[in-house]
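Working notes, beginning with the structure itself.
Note that this complex is displayed minus one protein chain, with the remaining chains in position.
Up next is chain A:
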Amino acid sequence: MLKTTCFDIWRQEIETPRIVTLCKELDDKLGGGIAAGFITEFCGGPGCGKTQMCFQLCINVQFPKCIGGLQSKAIYLDTNQDFSPTRILELAVSTEKRFQRLLGKNSFDPSSKCDFTANSILAGINYIYCENYLMLQTAVENIPEMVRKDKDIKLIVIDSFSFPIRVIEEVAERTGITYNLLTILQHLTMEYKIVVVITNELTTRFNDNEWKICPALGDSHAHKINHRIIVSKCNEQKYYMALVEKSNMMPQVAIPFVIKHNGIRGIS
């Protein structure tokens, strides 16, 4: 007990697998991308880019090792039917094109086989639709088994995490279920070095005699998650904003990004 030093953990942290978001400024601030070993939450209003970010990460986790990616697979748990296979196909096709252009420009080691096509990208995303919180619980409890069978899985996305839980009327029950799910996910991230991304909604809360807009699921949930990125949309300027609100590695910072036909990109 107490054999590990901070130095050892720092060494591990540098080598932790990370998934890029393709918004360069956000990736730089995050130390290379969304890190494994933590639960990262994307929180925001409807139409602010949470689901699009999830799609982008499902593609980016599959980047071949020859270009510095993780070459791994994803599990996508959909609870509110926001998933769109046609959008994923659109992203996959333009990602394949970009990869082919990259291959053409540089000479890669031909022995490192990179099968990175739109079809392989689609095949690398395992989709599960969870109709209610019981199915979500079942699916999450089954993930360790799935990961044991397929060692390539390095990303779990739950979109949205709050949707099936807010149905529960009793707050104590809600907290209990949230706590259970997050505990299982935390064990997963640490034991298998997996990236866990969940999405959350916004709600209004009455605080100090005024209604404020804040993330849903309350304070107990906010304590359990490791990183929280609040996304919002700036309508007039036609870009989105990612505010890193909670993180143990960086200060609060707001980073703008755009969503194009070929995915999430930064603003140069």
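Everything that follows uses one rule, which is that contacts are C-beta pairs under 8 Å (C-beta built on N, C-alpha and C of every residue); 3 or more make two chains touch, one makes a residue touch a chain; residues count from 1.
In this text, contacts and distances are computed from a predicted model.
Chain not shown in the complex: UniProt lists it as "DNA repair protein XRCC3", one of "DNA repair protein XRCC3", "DNA replication licensing factor MCM4", "Acyl-coenzyme A thioesterase 4-like" or "Gamma-soluble NSF attachment protein". Checked against the full complex, the one of A:16, A:203 or A:232 touching the unshown chain is A:203.
Across the interface with the omitted chain, chain A contributes residues 45-47, 51-52, 75, 80-90, 119, 122-132, 134-135, 137-139, 141-142, 145-146, 163, 166-167, 169, 173, 176-177, 201-204, 213, 238, 259, 261.
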